[in-house]
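Shown here: the complex without one of its protein chains, the others still in place.
Labels run A, B and C following the written order; every chain starts at residue 1.
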Amino acid sequence: MKKFNVNDIRKDFPILSREVNGKPLVYLDNGATSQKPQVVIDAINSYYSHDNANIHRGVHTLSQVATTAYEEARKKIQHWINAELSEEVLFTKGTTDGVNIISNAWGRFHLQKGDEVIITEMEHHSNIVPWQMICDERQAKLKVIPVNDAGELQMKEYKKMLSEKTKMVALVHISNTLGTINPVKEIIKLAHEVGAKVLVDGAQQVAHAAPNVRDLDADFYVFGLHKMFGPTGVGVLYGKKELLDKIPPYQGGGDMIKTVTFEKTTYNELPHKFEAGTPNISAGIATAAAVDYITSLNWDEIHVHEQELLNYATAELKKIKGLKIIGEAREKASVISFIVEGVHAYDLGVIVDKMGIAVRTGHHCTQPLMNRFGIQGTIRASFAFYNTKEEVDVLIAALNRAIKMLV
Amino acid sequence: MKKFNVNDIRKDFPILSREVNGKPLVYLDNGATSQKPQVVIDAINSYYSHDNANIHRGVHTLSQVATTAYEEARKKIQHWINAELSEEVLFTKGTTDGVNIISNAWGRFHLQKGDEVIITEMEHHSNIVPWQMICDERQAKLKVIPVNDAGELQMKEYKKMLSEKTKMVALVHISNTLGTINPVKEIIKLAHEVGAKVLVDGAQQVAHAAPNVRDLDADFYVFGLHKMFGPTGVGVLYGKKELLDKIPPYQGGGDMIKTVTFEKTTYNELPHKFEAGTPNISAGIATAAAVDYITSLNWDEIHVHEQELLNYATAELKKIKGLKIIGEAREKASVISFIVEGVHAYDLGVIVDKMGIAVRTGHHCTQPLMNRFGIQGTIRASFAFYNTKEEVDVLIAALNRAIKMLV
Amino acid sequence: MTINERQDEVIEEFEMFEDWMDKYEYLISLGKELPLTEEAKKIEENIIKGCQSRVWLAADMNDSKIQFTADSDAIITKGIISLMIRVLTDSSPKEIMESELYFIDKVGLKEHLSPTRSNGLVSMVKQMKMYAIAYSSKV
Partner (left out) sequence: MTINERQDEVIEEFEMFEDWMDKYEYLISLGKELPLTEEAKKIEENIIKGCQSRVWLAADMNDSKIQFTADSDAIITKGIISLMIRVLTDSSPKEIMESELYFIDKVGLKEHLSPTRSNGLVSMVKQMKMYAIAYSSKV
């Protein structure tokens, strides 16, 4: 394992040497999507230039090569998340797709009138709306674990909510807005005690550490590759085999069937049962490159580096007059949301962009959480391992300048 | 418009100069997926190396650049298929996803007990299974237009089937197995006369000509980019605005909402209503490159070239003793399925692969059609505009050699 | 002055600015100077919700000319609104309906009017024209 050196690492990401508005790009929007190392870009390039073919159904060489590479990616994800079986790893379009597959295929099969689904106040819309839709259809009830002022889940409230009516608990592993790392393992344990299943939205987690689905004992775990230094248009739905075997497929089409007649269609086994149609082959193959890349890094050191960035940025931001950090959980990933008194987030975002800095402004697809804090939106700086303390300094200077212009 | 020259065109596709098993690749599996020109590969490369950012929600420069490029692609597709409005062009995962969106969102909303859905005997599983699933759920009836011995739809039977019970007719534009080009315009007209809607599966059409959705008067038209010289993992669902406006969304998540509270969520407008979550941004952007590439070609000449390939290959194949062509419709695209007496398709596929030739063998995800012809599968050679007469010769020689080995 | 004369005036003003800083400082000052819409007018039906900033827009007719008042919670958005009002207000419905707003592009603020910026400005421009259509039928 090589020693972690941020300046070396940055060279792996071609975009990090570009300029924006005449200034070196300072990319602090990793919560929205991460940048890609050259090896991931090369994998896509090489696939299309040398091996492109449809998979799973062809006997010719290109099809075999592509299929093998694609299935290799599945195994790499399996090991990376510590799943027991490779067929528990289903490829999806992304996090949102993963939640919808479960809310539909699992929800329509299992939820009955009067059943309860628990989510949290800090969920991304992707883990709210699908549950609203299915609860509406099945006449089930949606309950919400509240968040305290620091941005942590109120575990006492959660415990009170749990009952034998609870069928599903769906929650975010790391909040994309607050940075809060939720006590997922404990939440799962409590849910299992009343017989409920748990879906974890790991969209943000995967940029900071590999989730260990077996240690967590998660029933379903979803994420997308684009926030994990991989390609767009592909995600993973991990599910326990016994649960996935039981529920009907979500989509119908090629690859997900065993036999089709107009009278009767029998479905294929996992993982194919949930993978109708030609998948995103190039992205599947690039997924393998992304996993290889991140597993080659020294994550103990990265963890230290990211926490340093978080602590340093937090301390420096707090020196800015009128600035308030939203989300001060004890367990936090390198994501910081803040507001500045008398200044609109949009204005700040526009001005710092002129100085080459990419931050996100707005509600971050967590409107209910904004309502909870009584705000319209925040400015969010989200750091990946390739960010530096110098970039924090650039951000702070730019914010000071912008605030001076704006107030 | 440049004159079409197949040898020049081939240089645009890097994979076409590779070898397989020590022989120059002869890629005749275009029905499964097409190869990609360098400009498409470059577009992906350039996006990831220079402009990668999440779209639609960011104010920073990269996000704006990526969003503009992505939305540009939508407009290019709009013009290519002659849709009235750009918001009628929805990006999907692929053809299969497109059919499932309609079978679910439209089907669950509109289908009632006793209603009828008409499909055809030559459908791909992707346009059968979704309708079986929803008809099952809604207690609607699935009817099937039979195919004659030449592989053409029996229009008389179709006309007999139509009634005010018919709510949807879903059919393939060009059969991936037989090559038959269906009289889609007429079929749509007849369906509309009884008030039914029509979904056209254009998966194979888009490799041979731009569909004109307004001229066809199609209600829904679906296809994927990967068979259209574009990237994997992205497709298009065209739908008439008034129809899409009426039906509920398919998936819930980011981007498809206007406001979210735990009490009430309001949905966004088209196209976003049907595009929950981060889309396949790189593929969307490469879609623009693919459309630019194909619109730069001379399609009148390409059409002649493809018909020449079809006629030449058909004539040469017929010279092989015991070979029978499956699908001899009067209107046919450059797709040829055949069987050879006493020889299994798999064996032929394996042997010609050793000679560098990629053909597809099996049921081509059209098992009911195989049953109709009383066969297990076929060998299918499917030609794109970059294929040559010389490649047909290589195929014929290889088949003769393989048959000699096998019988 | 016609709408186009006012547009040209704005373009000329912006030519003075040497860099984005000057330009945005000017925009911000415009935003600050634009009178706040009275709270009474900030009602639900006057709101245009962008994902990023909110815009309130109201219109009145005086002497066959439309008067716009508008506000936003973001100051840069407000600065641009101020330019819009300066260009369009006090014109006849017909003039507004027929106008083509080229100045935004020319002064280098096009990105703020991108439909994907979701600051409410694109919808505001649409809404201004809608008001013009509505009032023209009343004239």
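Simple rule for what comes next: contacts are C-beta pairs under 8 Å (C-beta built on N, C-alpha and C of every residue); 3 or more make two chains touch, one makes a residue touch a chain.
What you are looking at is a predicted structure, and each value in this text was computed from that prediction instead of being measured.
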In the intact complex, which of the depicted chains does the undisplayed chain touch?
-> A, B
If the hidden chain were put back, which of A:I9, A:L25, A:I41 or A:I55 would touch it?
-> A:I55
Could you tell me which of A:D42, A:E71 or A:E328 touches the chain that is not displayed?
-> A:E71
Against the hidden chain, chain B presents residues 21, 344-347, 349-351, 354, 361-363, 376-377, 405-406
Against the hidden chain, chain A presents residues 55-57, 59, 64, 67-68, 71, 258-259
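The rule is short, and it goes like this: only the chains that are shown with their structure count from here on.
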Note: chain C sits from chain B at a C-alpha centroid distance in Å of 45
Report the inter-chain centroid distance for chain A and chain B in whole angstrom, where each centroid is the mean of the CA atoms.
-> 31
Whole-Å distance, C-alpha centre of chain A to that of chain C, is 38
Two or more other chains are touched by the chain B residues 57, 59, 259
Multi-partner residues of chain C (at least 2 other chains) | 51-52, 119
